[in-house]
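Structure record follows, encoded as structure tokens.
With one protein chain withheld, the remaining protein chains of the complex are depicted in position.
Presenting subunit A:
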Amino acid sequence: MLTIDTLTNEIDGKAILKGLSLTINAGEIHAIMGPNGAGKSTLAYTLGGRPGYEVTGGTATFDGADLFDLDPHERAAAGLFLGFQYPVEIPGVSNLQFLRESLNSQKRARGEKELNGGEFIRLAKEKAALLGLDMDMLKRPVNVGFSGGEKKRAEMVQMGILDPKLAILDETDSGLDIDALKIVGAGINAIMRKPDKAVLLITHYQRLLDYVKPDYVHVLAGGRIVKSGGPDLALELEREGYAEVVAA
């Protein structure tokens, strides 16, 4: 589904990713872990196409298409979802309005029929219930006044409504207490644990992986994947620390 080959990039002239390669197949959940400053969020933003994250070499192929040939909104329409570590607040635009415009923009781009108001509300209700988010929250402006946990749950409601093929979730577990972590974990499984979908979880900590079991775990350090393994690698990292594992 996603093949990244020797990807290098720069932000403000500074090299961050230094030849990163990774292949994710449909039906798989991958976790990328790594110390602060390893380039984890940079990888997420680069794949999402954030301005300023300049690709200087390498390729990324998403469902047969050159990912870097697509604008950010085209990547979304192609089925890529980027979960933000810090979801953006948009005063004056309600979650419902935001999501309906987003979904219908994607559908227009794919030549599909747009959802009318009633159809959209039904879908939003269903996905909000899945994440235990009150519909009243979705009537409020995007992320404005939301707690850290509410923002992350709202992100997962967005993911449920947009129904992507590949979700790249950047520190979705940060700011969550244990109860919220369980809900978000269950939400990720319900929405994305399917044979035709895939997930790339970017996380600092093992704890999200208790709820969303990865098939593969990778260690990102110095802008490269330095080690890959099964779920046990996450436990080893938790036990030994990054320095030990990276040095080994």
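Everything that follows uses one rule, which is that contacts are C-beta pairs under 8 Å (C-beta built on N, C-alpha and C of every residue); 3 or more make two chains touch, one makes a residue touch a chain; residues count from 1.
Convention: contacts and distances are computed from a predicted model.
Chemist: Could you tell me which of "SufD family Fe-S cluster assembly protein", "Phosphate ABC transporter ATP-binding protein", "Glutamate synthase (NADPH/NADH) small chain" or "Autoinducer 2 import system permease protein LsrD" is the UniProt name of the chain missing from the displayed complex?
Modeler: Per the UniProt record, the undisplayed chain of the complex is "SufD family Fe-S cluster assembly protein".
Chemist: Which of A:Pro72, A:Gly149 or A:Gly175 sits in contact with the chain that's absent?
Modeler: With A:Pro72, A:Gly149 or A:Gly175 as choices, the missing chain is touched by A:Pro72.
Chemist: Out of A:Leu103, A:Leu200 or A:Ala234, which touches the unshown chain?
Modeler: Once the missing chain is taken into account, the touching residue is A:Leu103.
Chemist: Looking at A:Gly48, A:Gly160 or A:Gly223, which residue reaches the missing chain?
Modeler: Among A:Gly48, A:Gly160 or A:Gly223, only A:Gly48 touches the chain that is not shown.
Chemist: Touching residues of subunit A against the unshown chain: what are they?
Modeler: Given the touch definition above, subunit A has residues 48-51, 71-73, 75-77, 81-82, 84, 87-93, 97-99, 101-103, 105-106, 109, 158, 162 touching the missing chain.
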